[in-house]
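Rest of the complex left out; these chains stay put.
As written, the chain order gives the labels A and B, with residue 1 at the start of each chain.
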Amino acid sequence: MSAYAAGLGLGTRDSQGRWLDVFFPAPILSPSDALAEILSGHGTDPLDVAALESIATACEASGEQATASLARRIAGSGQPATAVGLAEDTGPDSVPAAYLKLHLLSHRLVLPQQTNLQGVFGVLPNVAWTNLGAIAIDELPARQLDARLRGDVLEVSCVDKFPKMTNYVVPAGVRIAHTARVRLGAYVGEGTTVMHEGFINFNAGTVGPGMIEGRVSAGVLIGADSDLGGGCSTMGTLSGGGDIIISVGKQCLIGANAGVGIPLGDRCTVEAGLYVTAGTKVTMLDGERNAIETLSARELAGMSDLLFRRNSLNGAVECLTNRTAIELNSELHAHN
Amino acid sequence: MSAYAAGLGLGTRDSQGRWLDVFFPAPILSPSDALAEILSGHGTDPLDVAALESIATACEASGEQATASLARRIAGSGQPATAVGLAEDTGPDSVPAAYLKLHLLSHRLVLPQQTNLQGVFGVLPNVAWTNLGAIAIDELPARQLDARLRGDVLEVSCVDKFPKMTNYVVPAGVRIAHTARVRLGAYVGEGTTVMHEGFINFNAGTVGPGMIEGRVSAGVLIGADSDLGGGCSTMGTLSGGGDIIISVGKQCLIGANAGVGIPLGDRCTVEAGLYVTAGTKVTMLDGERNAIETLSARELAGMSDLLFRRNSLNGAVECLTNRTAIELNSELHAHN
């Protein structure tokens, strides 16, 4: 069995030598045993030139030319560098390891929920992301004053544990109209357009293609050819979704300003402006528009070919289906 | 008949010589015949110094001093430049022509829907907009690594076919609290305030004055003295509005988190949180609050003096009017 992942990165450290971020130009999933061994065991102090040269030489001997070349370029740069080799998919125990895992997601090497991020909030420091790079929060006031005394402004664009993805990687075949709304660790599938109102958290994303004008919360995955309308909401597991992991299947349409608190199957539609929570009481309609029964939306988790709307004459939340009454009964009570 | 439009611009090209963007400091609608001829026929390769000097000389001979002066400044800059003269209002067939048309809109020389943008998505390349300017997507990874090796961060603020408007022009008399949410090609009328949650797509905008805290979708025009509340939605023709072009008249108020899928006349109000789609069944109330009839919202397209709300006792979507029952009947069935 091979190692889990590895990478050689450049990063930023604060004045006490703590890593603030690490940029991995070419993160590797399932590296060769040789490469994993070469990149492991270097600790979290920055690599010195000798260590980088040694890594480069060992990589060349193992046919790992790309990593060798990267090591030599980094050695010549004088920038703080780190090597990470993860034998197994355990929760990240250091800033470099956490960043490597976030890169795996954003480079589309692993899907959301497919890498262990246990403890990542505890490992990552809160950082001020500025036009001069990552700055430790406690060093910020002095840096802001220094900039002003020079006649400059220190632009602080984000104060967070997670930076924006596009300053680390822009995966192929996507548009992201406003990059501040996609965190490093997002998985943005090929053919995805994230409009200005779209948002993708870390450990969440889209299979692609698709149009995202709403919010993809942590843990949520959106299937191919689905469309999230402007300002729509997917409930994250941290925000009321409880233990249910929200997902949206293929060819779904969640309308503008709508929301979902249950996982949807394929070809589902939620009307603009309607929020379906797990507890919403829903009147099921068969293919003839007859009301069959009323149940909680959570009982519809994962079902396909549903259309949710609020009846604008009587305010009832309805779920339109293309099934007969008998088919619906059978499907809804299969697990009773 | 004069030519349609012309302009002299500076732009950015990728390493293969393809235009990524063009900045027109002073786009011209209906140029003089002389100016149109001077700026036409230069192709899409960058103008060399001789061509720019020749343009300047010809402009001076025709009394076009502003353009002459601009040509000389550009000649001295060494930056890639282009001249565009459009004889007619045809769909843009090049990046410079597309950018000229987007500038016409944002300089308020033409209203949304009043210039032919057919094919603009196909003409415009997807571009990484960075603190170092426009960068081709396929050149981005190398540029990101180069920046890190220098100890810098390449800030990638947008990955899109359309850049933000304010890096090209800020029309007079507006506030735009967060500029990433207004695309080049937006028409932002004098006296418009676009708050942080506001958004204006290309080929859309506001007559002004007005307060925009919601989303103005592609193709939508908002009338004078109208107020779009925080997070409200206007349905674009691409997103479910179908063939209906959505617009909002004068002195309208769309409440926070509300939405409209039909065009509104003047002095209309949509209650906060209510989404009125074309298919919403609406109970019409006369000036005495008597229910007159129920119809689909699309039948109310363009009518003035309507107030939409969801009755909070029975969930019905209602439309309050100031008409008598007889007036309402007459107005609603005028075209039957």
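Everything below uses one rule, namely that a residue touches a chain if its C-beta (ideal position, glycine included) is under 8 Å from a C-beta of that chain, and two chains touch if they have at least 3 such contacts.
Computed from a predicted structure; not experimentally measured.
Each protein chain is a copy of one sequence, and the assembly as a whole in this entry counts 3 such copies (shown in place: 2).
Quick note on the criterion: only the chains that are shown with their structure count from here on.
Distance from the subunit A centre to the subunit B centre is 30 Å, each centre being the mean of its Cα atoms. In the complex of the two chains, the subunit A residues touching subunit B come out as 10, 23, 25, 73-74, 76-77, 79, 131, 133-134, 157, 166-170, 172, 174-180, 196-197, 213, 227, 229-231, 255-257, 271-274, 310-316. For subunit B in complex with subunit A, the touching residues are 126, 128, 131, 137, 140-141, 144-145, 148-162, 180-181, 183, 199, 215, 217, 231-233, 235, 239-240, 257-259, 261, 273-275, 277, 280-283, 294, 310-311, 314-317.
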